[in-house]
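Complex shown without one protein chain; remaining protein chains in place.
Let's turn to subunit A:
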Amino acid sequence: MSVRVALHSPTGSRSFLERGLLLLVMLIFLEGTVLTLGAASSPDISAQDNTGGGHDRRDDHRGIAGSHEHTNYTYTKKAFPVLSLDYHHIQVPFEISLWVLLASLMKLGFHLIPRLSSIVPESCLLIVVGLLVGGLIKLAGEEVPPVLDSNLFFLCLLPPIILDAGYFLPIRPFMENIGTILMFAVVGTLWNAFFVGGLLYAVCQIEGTYLSQVELLPCLLFGSIISAVDPVAVLAVFEEIHINELLHILVFGESLLNDAVTVVLYHLFEEYSGAGEVTPTDVILGVICFLIVSLGGIAVGAIYGILAAFTSRFTSHTRVIEPLFVFVYSYMAYLSAEMFHLSGIMALIACGAVMRPYVEANISHKSHTTVKYFLKMWSSVSETLIFIFLGVATVAGPHAWNWTFVSVTVILCLVSRVIGVVGLTFIINKFRIVKLTTKDQFIVAYGGLRGAIAFSLGYLLDKDLFPMRTMFLTAIITEIFFTVFVQGMTIKPLVDLLAVKKKQEAKRSINEEIHTQFLDHLLTGIEDICGHYGHHHWKDKLNRFNKKYIKKCLIAGERYKEPQLIAFYHKMEFKQAIELVESGGGVKLPSAMPSQVSMQNIQPKKLPPAVAERALPQFTKGREEEIRKILRSNLQKTRQRLRSYNRHTLVADPFEDGWNDFLLKKQRMIELEKKMTEMSNYLTVPAAPPDSPTMCRARLASDPNAFYNIKASSDGVPTIQVDLASPQSPDSVNMLNEFSKRGATDQGLGQREGATRDEDQGLMMKLSSAGKEEKEEGGNKNPGLMRCLSDPGPSNEDEEDEPFLP
């Protein structure tokens, strides 16, 4: 958006750059000064004030109370403080808010400078900002607050990012590549940890380095901390390079699943660093611990996910708190897992992934949007804060720089990663159908970024047990900086240079969906014929089980019967309708399209015949239906306006072509409004409970032109019920409902409307379909519909297009 703005004013782009830079610098100074102020009014000073008495408001109260109870307390009266500064009172929340504000403003600022954000990934810039802020605070002579405190990081900053990742995890590619991902995550991380730890120990033993006091176990511990690929950093960098789905899911999946390994290794080495040795029993216990940590984490997450799904089944009357359930259950899953020292990250992922299909089928469209927006917002802020804090923590120190240790660490990490990836790919390719090429291997190796998790784990180390903790921290920070800056900045040009396949932008078409399902069935059948219990067999079994038992429990109402294809189709239609509305009705449509202004001039600009003829053939049936949808939705918007237009401004309108035409149109408008109100009744959110079949049939029966009315009565109950209740959101299916009705009527009227004169007129006629008299269903306006239609959500990512259960 800002790029477009910048483009609009080419001469002004330089001023934007200057403005942007000024803004940034101002913000940094502001932040620095306020934090300094805050640090200045630190507890000891205010404590002095307290003991001094009479300054703090609370103190006054205490003083007054005291005067009643203790007679030896003399209350000295002074002037009533009209205005007083009490920073201490609000210090903590204020500082937190200030940090969050800084993070968000930084994010804004970077996008105002388009060239910068295209060269340097955001994470780098944020670290630099953190460095600046930390530097400012230090310059002011105050103590830099320990911002990347492990508790804060693990309990507040990390969960939103992981939940966001887990909830929107593309399940199908994840599951298809799960073997590869697990290999990289488990075996790869183990390899890295031991390789780096072991070789570091060997290097430390060399005479000239003065590092001989570093023992084996601390080295291994260090190795295990530094070897884990960090999901935050990977997300931050990979998001910007738009790499193809396979590579993205490989690196990202690895970064998520290696948490279990890291947790186990960390605790194992930490425990036994004191003892000084690790016995084989410990190793076996470690393996068992790993299994418990990972499977336990997933189990905890899955349980909470099912609970959340079950809860969402009953929320149809309290739509406003639906998003809350998603967040709270997920957070509790994380905390419960952390309580038992299980893998919290895996719990979150499992929770999000398990609950998503069911929750999305149950909650309203608005709640869905809310969940999406909040998750994206929180994860974005968290990510920004993490990087800024990394910068601040770097300045805070304390540091113990040791050239050998640090440089060897960096080199070893790179080397071990490359060897690990190449070696593992060699083994993995024997089992994969689609092999990983050298290019893929390079990206996977190069994309192994380290991040704040490593730092926090290092920070957690006990100072007494690990005297070289500061050295470790310095090395970790250097490694993080190296990967984020060097690898993060160069990965984009390298991706372009190597011509790695990029993410496919186009959405999934209905063709793809149908054919993919068809092929799934085909492959399942072939596997059954071969007697081979393969991938498809189990997937099919899981789907059947899901459909038969689970969906019944967890999805509200009748929606569980809805086949996945229909859900997808509705979603697609709905999305397309929204897009057409948003884009102003499509470029191909001449005049009379959804902008409010043009609605008033909906009348006849007579198109030159050439244009009309050119325009006409473009209107295939599908397009017409889309047009109808736009009109419907936009007429809703302008209905108010139209009323006044009809009553008051009709004479004054200079574009009037003829009174008769106008009256005809007015009549159609009114009929359309009736249609709209009827439709808006269906579409109000919260969703009304689905009508009983008899009601539906009655409603449909009142429409004399609905051809499938005949069908309706003959088909029996299930078809109608599914029609109205099957929507994924109430809105979309009723569009379909209307659409089908229209389709039916269209077929009847199509012949009549043979040669449509002018575009808008012709379309209008089709819509109103020759005088249906239906009684008004109450003229309630439905701004909800427009809001609903006008807000497509944070971004059009293809996670949305993923079918629930692949």
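In this section, a contact is a pair of C-beta atoms (placed from the backbone, for glycine too) under 8 Å apart; a residue touches a chain by one contact, two chains touch by 3 or more; residues count from 1.
The rule is simple: contacts and distances are computed from a predicted model.
Undergrad: Identify the UniProt protein name of the omitted chain, choosing among "EF-hand domain-containing protein", "Pyruvate dehydrogenase E1 component subunit beta", "Probable electron transfer flavoprotein subunit alpha" or "G protein-coupled receptor 89B".
TA: The chain we cannot see is, by its UniProt record, "EF-hand domain-containing protein".
Undergrad: Which of A:320, A:427 or A:522 sits in contact with the chain that's absent?
TA: Of all options in A:320, A:427 or A:522, contact with the hidden chain holds for A:522.
Undergrad: Where does subunit A touch the missing chain, residue by residue?
TA: Counting only subunit A, the missing chain is touched by 176, 433-435, 504, 506, 509-512, 514-519, 521-532, 534-535, 537, 544, 561-563, 565-566, 569, 620-622, 708, 711, 715, 718-719, 722-723, 726, 736, 739-740, 743-744.
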